[in-house]
Every structure is written in C-alpha cells, then in structure tokens.
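Take this structure, written in structure tokens, and hold onto it; I'll ask about it next.
Right after this comes chain A.
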Amino acid sequence: MSFIFPLVYPLAHLLGGVMLLCAFSLLSQRRLAAMISIYQIEAIVLTLAAFWQGFAQHATELYLTGVITLVIKAIIAPIALRQIVQRFNLIRAVETAMPVGLSMMLGVSLIGVAVLVVLPTTMNSVTLTREDLAISLSVVLLGLLVMTTRRNALSQVIGFLSTENGLVLAAIGMPGMPFVAELSVALLVLVAFLVVGVFVFRVREHFDTLDLTGIEEIERRGR
Partner candidate 1 sequence: MSAALLAVLIPLLAAPILGLFGSPRAGSYTNFLLNLIILPLTLAATFSRGEGLLHADGLGVIFGAITGFVGLSTAISNIAFVRGEAPRMSVRRWRVYHAMCQVMIGTTLLGLYADNIGLLWVAVEGATISATLGVSLPRTASALEAAWKYFVLGGVGIALALFGTMLTYLAAQPVLGPGLQALSLAALAQNAAHLDGSLMTLAFVFLLFGYGTKAALVPLHGWLPDAYAEGPIPLTATLSGLMLNVALIALLRFRHLMQANFAASGGAMQPGPFLFSLGLASLFLTAFSLWRRRDSRRFFGFSSIEHSGIAVFAFGIGGAAAIFGGLLHMILHTLIKSALFQALTRGAAMRGGAGPDNYGFSHLRGMMATNRPLAWLLAFSVFALTGLPPSGLFTSEFLIISQTIERVPVLSLPLGLGLLICAIAIIREVGPLVFTVAPKNSQPAIAGRGIGFTYLHLILVLIIAYAMPGFLVTSLSDIAAALQ
Partner candidate 2 sequence: MSFLIVFLAIIATLLHAALMFGAAPLLIGLIGKLRARLLGRPGPPVTQPYRDLKKLIRKTPLIPDTATQLYQLWPFAAFVATATATLLVPSFTFGMATAPLSDLITFIGLLAVARGATMLAGLETGFGFGGAGAGRDALFSIFSEASLLVLVLAFALIGHHPTIDGIGTTFRDGHIGISVSLGFALAAILAVALTETGRIPVDNPAGHLELAMVHEAMLLEYSGRYLALFHYTAMLRLITWFSLVGTIFCPFFMGDSALPLSWPGGLLLWVGKLIAGSIALALFEVSTAKMRVFRVPEYLGVTMLLGILSGVFLFVAARLGG
C-alpha cells in the first residue's frame, strides 16, 4: 500500500489531540475517581492510536503494542486503582496542591514550550512525526506537572502513568521503531504498578492516609 489514505494524517492528529485533552484535564480534576476514569479514556485512545499507526505504517508489532496497552493500561490498571480507592474509601478525597487556575495556565505554557521546541528541531523529518512528537512531548510534560502539583500518592502515580502514555504515543509515532521499546514500556508499567501497589498498601499501613504530608514530615527531620 505505497500510497497513504488521505485520512491517515488527520485521524492520527485527532487521536493525539484527544490524548492531549485528557492529559490536560487530569490537571484540574479534584476527585481521584474522576482522575482514574480520565486516565482510562486516555489509555483507550492510545490503543486506538496504536492500531491506527499499525494500519498506517503496516507494522504488525504496533498492533501487538496496542493490544498490550489495551489489556494492561486500559483494563487492569484502572481496576486495580479503583480497588485501592475502594479499600481506602477515598472517593471523596479532595486535595488541591495548587490552585486550579494556576495549574491550567502552567499546562498551557508547557504545551507552548513543547511546540516551540519540537517544531524547529524537526524541520526536515516527516510532518506526521513532527506533529506526533510535539503532542507526545506535551503529554509527557503535563504528566510530570501532575506529579509535581499533587499531594496524594495515588494521584502522583496517575500522573506518572500519564507520562508513560505520552512516551508510548511518541514510540508509536516513530516509523520503524523496533519492537523492543514497546515491550519495555509495557514492562515498566506492569512492574511499576506492582511496586506502587505494594507501596500504597504499606503507605496505608504506616500513615493511615495516602497523603504525602506524613512522608514529607520525615524528610524535615535532619538526618
């Protein structure tokens, strides 16, 4: 299929845009349950993007990546997160580490930076990768911003997972990127999830709240 359907570029761009929107909305969520569902949407959109890139680049392993992302990130992770929220009855946990307006503005400026950086540096590569790179960089930066602005351990984990999604989006966008990258990203998510699970359980046991203030208090003790 040497020629490319006229639809290829706009659809990929659309899916990327939706993911960016999810990452952006993660910033302003007040409730954990809402964050988990937004993350789930983001994962699903990522799976679609993976399938679509697989179809566009005729690379069969992208389909496999899509399946892995669907199974682990879209299904297992949200279930486990909801179970944790259930066990620690955090449904109503509301925490605002930073005023929402400020975090929104920060988010916008981050996207601006990402675009400013990616566009000139990728002048000579294919426009598709340039667009895709800019979006994935923004998602990564937004994920990091979520991690830095949230006080709750679980919301930080979600920010981390959103960063992973950005990375997978970038990986899919690279034509001919060998399979190794996807597998390792998946591996990362799986093991990270395990580690986080163990953590959250023990955080619960020690600080009887998922809030990080307990942890930060330890740091202040001069050691």
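How were these picked? Simply put, all candidates are chains of the complex that A comes from, given by their letters.
The rule is short, and it goes like this: a contact is a pair of C-beta atoms (placed from the backbone, for glycine too) under 8 Å apart; a residue touches a chain by one contact, two chains touch by 3 or more; residues count from 1.
Predicted model only: the values in this text are computed from it and were never measured.
Student: With reference to the defined contact criterion, which of 1 or 2 touches chain A in this complex?
Tutor: That would be candidate 1, which touches chain A.
Student: Which residues, counting only chain A, touch candidate 1 once they are in their complex?
Tutor: Residues in contact with candidate 1: 117-118, 120-125, 129, 133, 137, 140, 143-144, 147, 153, 156, 160, 163-164, 167, 170-171, 174-178, 180-181, 184-185, 187-188, 191-192, 195-196, 198-199, 202-203, 206, 214-215, 218-219, 222-223.
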